[in-house]
Every structure is written in structure tokens, then in C-alpha cells.
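Here is the structure we will look at.
Only one protein chain is missing from this complex, and each of the others stays in its spot.
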Amino acid sequence: MRRPGERRWWPWAFLAPGLLVYGAFVFLPILDTLRYSFFRWDGLTPPVPVGLDNYLRALGDPIFLKSAANNLLLTFWFSLLPIALGLLVTSLIARSGLPGTRIFRSAVYLPQVLSLVVVAVVWRWLYSPAFGPLNQLLEGLGLGQLARPWLGDFELALPAVGVIGTWYEFGFVTVLMLAGIQKIDESLYEAARLDGASAWQQFRHVTLPGLRNEITVALVFTLIAAFRVFDLIFVLTRGGPGEQTSVLSYLIYRSAFQRNEVGYAAAMAVLLTLIVLAISALIVRRREAAAEAAA
Amino acid sequence: MAAAPRSTVVIVLIGALVATACGFGASGSPTPGSPSVTPQGSPPSGSPSAAPATLLVWDQEVRNAITPVLDQLNDEFEAAHPGVTIERQSKSFEDLKATVKLALQDANGPDVTQINQGRPDMGAAVQAGSLLALDDYAARYGWDKRWGPAVNARNSFSDDGKQFGTGSLYGASLTGEIVGLFYNKEKLTALGLQPPATFAEFEQQLAMIKGKGEVPIAFGNTGGDAIQIYGSILETLVDRAWLDDFIFGRGGRSFDTPETRLAAEKLLEFSEKGYFTRGYEGISYDDAWKLFAGGKGVYFWTGSWIGGDLVQTAGEKFGFLRTPPQQAGGSVLTIGGVGLPFAIRKTSTKADLAAEYIDWVTGDRAMELLAKAGVLPSHGAPGAEGTGALQNEMAAAFAEANSKDEVGHYIDWAGPTLYDAITAGLAKVLAKRQTSGDFVKAIDADYQAFLKTLE
Partner (left out) sequence: MTGRVSASGVRIRRDAPRVTWLQLVGGYLVLGTFAAVALLPILTIWLTGFKTNADLVESFFGLPRAWHWENVAAAWDRGRFGTFLANSLIVVVPVVLGALVLSTLAGYGLARWRFRGQQLVLFVLLLGLMAPMEAVIIPLYYDMRAIGLLNTYAALILPQVGLSVAFGSWWMRAFFLSAPGELLDAAAVDGAGPVAALRHVLLPLARPALLTLGVLVFTWTWNEFLLALVLVSDDAVRTLPVGLAFFVGQYSADVPLLAMGATIVSLPIVLVFLVFQGSLIRGIVGGAVRG
């Protein structure tokens, strides 16, 4: 690609400013997190090297395990459910080509641009058993026995946070799917119909394979979101009741900045990063394998 | 075209970018509009200590009744110290707890801040070396006479932060605090009840109130407030020696005792019998007090910090009593003492001014304004007598507990992680996810692990 007269360092000249800022304020800190994780450090006194102790502690810490499990459960609400709903809505409406689809697209996407703190304020009120609309609505409908303390309920707190995640991610997923389905060749559906394929078979054998790219992207982004969730928990529950809504990001924040267990927090942050990277790699790998198999 | 001139362009471009980026950082103290310099033409300062300065003060006095008191105190302080600006930043108790230790380690952090007593906050901050010992100022301003030794012990740590209740003084408090039972007078009278004399009578009343279809106790637990009810019940069961030892980390006490279990069982029993506001698990403290003030609840089991707001809402409607003793007329410990103390960041360059400010904000004038606002003052002062019935009842309860040496402690002060552990644990007990036995064992394990670090 290098053209005559161009120097070897040209690309680096273009890259340097960006890499400088990125390196200093993102990449080096990531490496430092890894380094910190091998020390016991309170942020003040000299750090003490402890080898893998912090990692062993995390793997034996019931709160860490509980939080990781909560993140895992949230993937259903942040990722699988929105994708399922997105696929459903998309396959129901996209091919009928209803006018107004663009307005719909913008409407469902809107939650995505909001600060999660705003989202938390909205839902905190909706869920409030004392003054919120949800329970009063239920009671008004004569369903008072369904009223719950939602975010304070041991069983329902995590699903209640999860529903917010579904609400938030649905638009992003649907926008991807809507765009993807437009690209599927209509003749594929026609051929399927000629073969006598039912609506479900058309979905299964034409729509799903056609949306493979979009589903992969949606999976990667929403799964990462489920493991990164912090703002919602900080404003809504601070991990409560008990540790029912504790998630890794909140646990890391609390350990690092409220309890001065810097090394331990760093080890948990490394573990969280590894989980996120592993999930992304797995999805992309599977997608590539599937693409090869199809080719 | 030759490459050389172009590369110069690139380098200049990069240089410009880096310079712009850094320019935002180099501006240093980013407090637009906060005058750290006296405006020109202002009168010369009257008092010698009044050099132009901005004092950054954090507090958690956000409740309606008390927040104007601090504003007024700040205004008066500024008026007496030309050139001095008080930059007040208030946040909720929970948010203060979440951020203050970090902020104290920051060279741009607050000069003066309120910080919760006990191991989790003040102890940790002392251990981190981020608070200034106030002994010299205490002597200069007579704080040792303003409050008794028992009060000052609550704001004291050894300089390594390991011994609680002794050593240097690290804070001075504005408000007095006592945790007890607010009650709705009309409702109690309508039910034909008197304030209970014993805990057993209190329990009978709760059953009866519930039977009449009223909410016995207004309660919201999203902020972990079960800890106040649990602590209140516990302190009717234990003696002074055990509590003091446990709190100050002396004598190797255990938290796994029949009393700690019984208190947890009682809390669960109250919940199961429906004595608390329905859905309390999802109701915040603020919602609970709004419910109580609005007549939804006969009792409200909380601290005097809410008293000012109740006084200002409808003071004549509510009464206050200490959590009743197990035996009639018997001795009983009541959680309380003084409110969150004001402390000074060790690295503050304005320590003298900060100390003068703390003296002012906890002095006689402050007590007078507090009393006017219906808030319980931390010490007696001329003009600081209460004006309404509720206020007088709180003040009387506070005075009685003090004079009988029956002021207890907040149990979470005993260890740096106990606040989180106890609030989370009680939520589990209430949801029947943990037995009272497992709860006290878990708390004891947390506590013993902490005691080990002191050795």
C-alpha cells in the first residue's frame, strides 16, 4: 500500500496523537489494573505483593459469586429477551412495509440515548410501592394482591432491574433487526412459500439466517451491557435487598473506593474484563464458524 | 510535493492538540464563579483572621427543617469574616457515606466535612491519615466543656485509627441525636392508648393497632433502616458494658449472643405480624416519613433527625418517647448521642479558619437556631430551649438518657464493613433468607475478622 515517496513513519504520525491520549488514559490504566491485582493495597500504605491471593479470595467470596451470577441472570433481560422481542416485532411488521415504521424506529430507540440515571429516576418512581403508579394501577384494576415492593422484593428485585434493561435495549436491537431484514432477498421468501413453508418455517429458515450478522452484533453489545451495568444499580438499589441486585461493577466500585481494598477490586475488575472478552470472542468465533460452515 | 513540509504540519497539529487537551487541565481550580479573591473595593477585613479565602464545606443536613439553619449560619459567618466565602455542598447521608473518604484524600477536597462516627467512616479516614486531629482547637475553643467526655469519645480515635473512643478528637457535632418512637397522638388517643411503659406493652399495642386496621409502624427499608429498629430492640436487651466493649472493640466481645438473636427474631416477628407498612421492602426512608406525617402509621421508629421536619409539618400532632424498657421503670439503652460531626481534611491549607468555622457552626448561636427550627441541639445553650411539645419531648428524652448514662450506640460503628453487612443481613432475615442464628454468626465473623486487624 505504501506509495513511492512516502515514509515508513507516516502511519505512526497519524496514529500518534490518538494513541497518546488512548494509551495514557485508557490502555496503561488497564495494564495497571492487572498489576494492582497482584498486590494488597489500601491506596495509601506501600502495596504488598500477594501473588494470586486476590483472585483466590474472589473465587471464594460468596458476594463476588452472587454478583457474577446476578450479571449472568441479567443477560436474559438485557440481551436474550430484547433480541427475541426484536425478532418478533421485526418479522411481524417489517415485510408488510407499513408506513410509519421509521417513526416507530425512532420512538423505540429513544430510551437508548437517555442517561441511565434518568432511566433509574423514571423507573424508581414507577416501581415505588408508597407513591408509584404501578401498584396503584394494579389495585385500581382489582389486582391488588399482585402489588409488590418490586425493587425491595427478594424474588423480584433483580427481574425488576432486568425489565428496565429490556426496555432500554429493545430499541437498539430492533433498529438493527429492522435494517437487516430489509436486506434479505424477497425471492428467498417467495421460494419458501412455493415450497409450502409455514410462517414459522419461513422465519426459521429465511429470516433467522438472514439476520445472523445483526444478531451477532446485538448479542455482543447487549451482553457487554449486562455485564457493565452500574448506574442503574447505584441509583436504584445499591445492590440490595441483601445482595439480590449486587453486580460486579458495583462490587468493584465499593471495594475500590469505599473500602480501600484496591488490589482486591482490581482483581475483580480483571476477572470482569476477562468474562466480557471471553463472551465476545466466543460469539464472534461461533459466528465465523457458522459462516464458514455455510460457505 | 516533498514530504518534509507536510510532516511539519502534522507535528504542529499534534502539538496544538496536546496543548489544547492539556489546557483544560492546566486551568487548575475549576470553580467558576466562586470568588477566591476579594472583589475590588470591598471593605478591609475587620477581624485579623479574615484573610480572603473560600472554605469548601460538605454536609448532609439536607432535611427541610435544618438546611436553612446551616445557610443562615454560613451567611452570618461570612458577614463576620469579610472576604471569606463558605462554599456549601450538601448531599444525602448515603451519598456522603459513599464519597467522603475518597474526597478527603484529594488535595481539592472539602476543607470541612461532616463524616459519620465509627469505624466505617471516621475510623477509616483517620487510619488513612486524611483527618486532622482537633485537640489543640478543642482546647482553644473549649470543646471539652461544650460536650461531656462520653460525647467527645464518640468523635475520638487513636492517631493510627485503631482505637475507637479514645485518643484525639476528630470532630464536633451540630445536632443531638436520639433514636426512639415518634407517635401520632390523635391515632393513639382514638385507639384508647397511652405511650407504652414497657416493651411488652408496646407489643400488645402493635397487635391491637393492627387489629383495628391501622398501620402500627411506618417503615421503609430500601436504605437499610431496619438497622435502627434492630439496634433499638437490641439495646433494650443488653447492658452498657457489653455495648461499649463491642462498639469500641475492647474485651474481645462476640456478636453471637442470645440477645442479638432475640432482637433479630423480634424484628422478623414484627414484619410477619404485619406491623410494618406494607411493601416496606421497596419503600424509602423519605417515603416512610411522608406516609407517617400524612397519617399512615401510628408509630415511626427513627431518629430525632426527622423531628425538625415533623415539627414544621404538624408538630402538635406528634409525640416522642424512648424505646420502652423490658421492665417497667427499668434501665434501657437508647441509640443516640450526637449527629454527624464536622471534621477537617488533614491537607487543608485553611485549618485555622476551618476550626473557627466548626466552632461557630456548633456553638451557642447554632444551638439557638436549631431549637427555633425544631431540631435537637447537641448541647445546651441560652435560647436553645424547645418551643413546641414534640420538641420538648425529644429534648426531655435526650436529657434523660444523657443524665442516666443510657445513651447507646449505633451498632454499625463497631467495624468498617458492619454497616453494609448488617443492613444486607437484616434484609435477608426479613425475607427469611437467613435465620437469626446465621445472621448473628455472619456479623460476628465479620467483626472478629476486623478485630484481628487491630492486633
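Read from first to last, the chains carry the letters A and B; within each, the first residue is number 1.
One rule holds in what follows: a contact is a pair of C-beta atoms (placed from the backbone, for glycine too) under 8 Å apart; a residue touches a chain by one contact, two chains touch by 3 or more.
None of the values given here were measured: they were computed from a predicted structure.
Engineer: Taking the full complex into account, find the residue in A:87, A:160 or A:272 that is in contact with the omitted chain.
Structural biologist: For the chain that is not drawn, the touching residue is A:272.
Engineer: Which of A:155, A:186 or A:288 touches the chain that is not shown?
Structural biologist: The missing chain is touched by A:186.
Engineer: Considering the entire assembly, which residues of chain B contact the chain that has been omitted?
Structural biologist: Touch with the absent chain occurs at residues 1, 3, 6, 9-10, 17, 20-22, 24-28, 30-32, 34, 56, 62, 87, 89-95, 99, 102-103, 105-110, 284-287, 289-290.
Engineer: Mind listing the chain A residues that contact the chain we can't see here?
Structural biologist: Within chain A, the residues touching the omitted chain are 1-3, 6, 8, 10-15, 17-19, 21-30, 32-33, 36, 43, 85, 89, 92-93, 95-101, 103-111, 113-118, 120-126, 131, 133, 136-137, 167, 170-172, 174-176, 179-180, 182, 186-187, 190, 213-214, 217, 221, 224, 227-228, 230-231, 234-235, 248-249, 252-253, 256-257, 262, 265-266, 268-270, 272-273, 276-277, 280.
One rule holds in what follows: only the chains that are shown with their structure count from here on.
Engineer: Just the number, please: Cα centre separation of chain A and chain B in whole Å.
Structural biologist: Here the centre of chain B sits 37 Å away from the centre of chain A.
Engineer: In their shared complex, at which residues does chain A touch chain B?
Structural biologist: Touch list, chain A to chain B: 5-7, 10, 13-14, 16-17, 20-21, 42-44, 127-131, 135, 147-154, 237-243, 254, 257-260.
Engineer: Can you list the residues on chain B that touch chain A in the complex?
Structural biologist: Checking each residue of chain B against chain A gives 3, 7, 10-11, 13-14, 17-18, 21, 94, 97-98, 101-102, 105, 124, 128-129, 220-222, 224, 277-284, 287-288, 290-291, 416-417, 420, 423-425, 427-428, 431, 433-434.
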